[in-house]
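Only one protein chain is missing; all other protein chains are in place.
Chain IDs A and B follow the sequence of writing; residue 1 opens each chain.
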Amino acid sequence: MSGVALRIWLLHPAPASRRQARLGRWYRAWRGLSRNGLAMAGLFIVVALVLMAIFAPLIADRAAVTTQSLATRLQFPSAEHWFGTDELGRDIFARVVFGARITLTIVGLVSAIVLPIGLGIGLPAGYFGGWPDAVLMRLTDIFLAFPRLVLALAFAAALGPGIENAVIAIALTAWPPYARLARAETMTRRDAEFVQAAVLQGASHGSILFSQIVPLCLPSVVIRLTLDMAGIIVTAAGLGFLGLGAQPPAPEWGAMVATGRQVLLTQWWVATIPGLAIVITSVGFNLLGDGLRDVADARSA
Amino acid sequence: MTEAPLLRVRNLRVTYPGEQGDVHAVRDVSFSLGRERLGIVGESGSGKSTTGRAIMGLVPPPGRISADELRLGETDLRGLSERGFREIRGRRVAMVLQDPKYALNPVMRVGRQIAETHRMHVGGGTRAARLAALTMLEAVNIRDPERVYRLYPHEVSGGMGQRVMIAMMLIAKPEVLIADEPTSALDATVQTQVLAVLDDLVRGRGMGLILISHNLHLVSAFCDRVLVMYAGRVVETCAAGRLHEATHPYTRGLLAALPTLEHRRAVLPQLRRDPAWAGE
Partner (left out) sequence: MAGPTIGGGRIPGWGIVRRVLRTLGSVTLTFLGLTVVTFFIGRVIPIDPVLAIVGPKASNETYDRVRAEIGLDLPLPVQYWRYLLKVLHGDFGTSVITSQPVLRDMLDVFPATLELAVLALLIGVVLGVPLGVVAATHRGRWQDHLIRLLSLFGYSTPVFWLGLIGLLLFYAKLGWVAGPGRIDVGYDDMVPTVTGLLTVDALLDGNSEVFVNALRHLVLPASILGYLSLAYVARMTRSFMLGQLRQEYVLAALAKGLSHGRVVWVHALGNVWVQLITVIALTFGSLLEGAVLTETVFSWPGLGLYMKNSLFNADLNAVLGGTMLVGVVYIGLNLISDLIYPLVDPRVRGQRR
């Protein structure tokens, strides 16, 4: 199929198969997204981050992450050390590159915890309504009314510093919006005709939830997650900065800023560069999330 | 009608740029308005509201207005600056919108909203504006103006809200009033009262009124002359009393669709539409 024919097939108003319809929908969303320059910039940053994390050993020298060299400590960026060296003479470039792995691990793990909790609370609340809804939403409201960072701080303090505990602390305070979102999405679909049809065919509640409702909730949940990624990254970096996240010598960006703080006024790059990595990453996720939301809004409008 | 018309419109066009070329919301509409009541009827999307807004210079961007003539008295409205329009709106031509529930600012007392128009155009300070607003409330048959002055829009009924709206729009004594579906959001009993108030003021002040409505009955009973619009075009112009003599198939269709008390119909007639009418 030529490019033009493929596009016509994808945009066909009356798709002949389920596959064509689905691919067409994806293609239309992609077209909407690709027209948005800022969103594409965000996508580029996120993809670059993921590639950097995957191919970190090819981009930088793994040994340089931890190799200390007091003779060459606190060096200004140069051809040898692109981003300079830190207070222990470690190569900042290598640490930033490998730090991407930690950042992605954190957002991945947080998502993996937050999505099941949010859906697990929001779906039944929206689907069954009545008292389960009242109880679950009251619980959600309570958690929603908590100060997020401070609670994460207290959790991290209680569980002890470390990347796993930071993840748990962030996840425990991040799930309520997802529960609300899943509930709202479920409620608008609960009485839809295709759900009624499934009920009439004798489908169980569980199978209706998982086969009919979850797939429809997922897009908005994923968009929300993309928008939240930036917040998660910044919160994780904050915990790292306070010494409650990944422990040394792990090259966590927030912790790197914290060590650079000691030499800020004389060797500014030590704190500035890892901070820039955080900013660029979180801007990327925000731009992409904004773009995805615009595409979704345009489709529903 | 020997005196010069209050408003003269020749070949008014309103265009919105669209993804598949321009969309023509109003195409070559021409009419003139004297001290009379002119009705514009048509279905939603026929361009009747846009015509009214174009006269006031209130077509939101990216919409474009053009006309061979668009004249309010001696003032040429074509290419009039925003500042120029500001002096005309409310002062020389005003507009009553459909639903007072949405057309009044919900967080401002209704009296202040009326007085605001006065302060804007007549000047003379807060006290004068307040007195004028109270007088105006009385003029629209509100019995306890002092009390109503202090109410918020959500505290007044639909009929009273619409009278407030009329007061707000007529306080600066404009020459032309465009009433866009002024009674469609109201109960049938209240509709008559509001129309009576409107009629009183328009006649008493010798204003020109453009009544925009989808309701053929209302327009033919209330107005002197009727324009029928379809797809952005005027397809028929006739005296309200002679509407039954209308010749255009669209107008005939509208007339045939009106329910009557005299005969029962087994089958409701369906309105025939022909794209050719838009292209004439």
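A few points about this structure:
The criterion applied here is as follows: a residue touches a chain if its C-beta (ideal position, glycine included) is under 8 Å from a C-beta of that chain, and two chains touch if they have at least 3 such contacts.
What you see is a predicted model; the values in this text were computed from it and never measured.
Interface note for the absent chain: among A:L159, A:A184 or A:A203, the touching residue is A:L159. For the options B:L72, B:A139, B:M168 or B:L201, the residue in contact with the chain missing from this view is B:M168.
The missing chain, though absent from the display, is touched by one residue of B:H154, B:R203, B:H217 or B:R242; that residue is B:H154. Residue in contact with the omitted chain (choice from B:E43, B:E116, B:E138 or B:D224): B:E116. Take chain A: the residues that touch the chain left off the picture are 138-139, 141-143, 145-151, 153-155, 157-160, 230-231, 234, 237-238, 241-244, 254, 257-258, 260-261, 264-265, 268, 271-272, 275, 278-279, 282-283, 286-287, 290. Residues of chain B in contact with the chain left out of this view: 56, 58, 82, 86-91, 94-95, 97-99, 102-108, 116-117, 120-121, 152, 154-155, 165, 168-169, 172.
Rule of thumb we're sticking to: only the chains that are shown with their structure count from here on.
Chain centres here are Cα means. That of chain A falls 52 Å from that of chain B.
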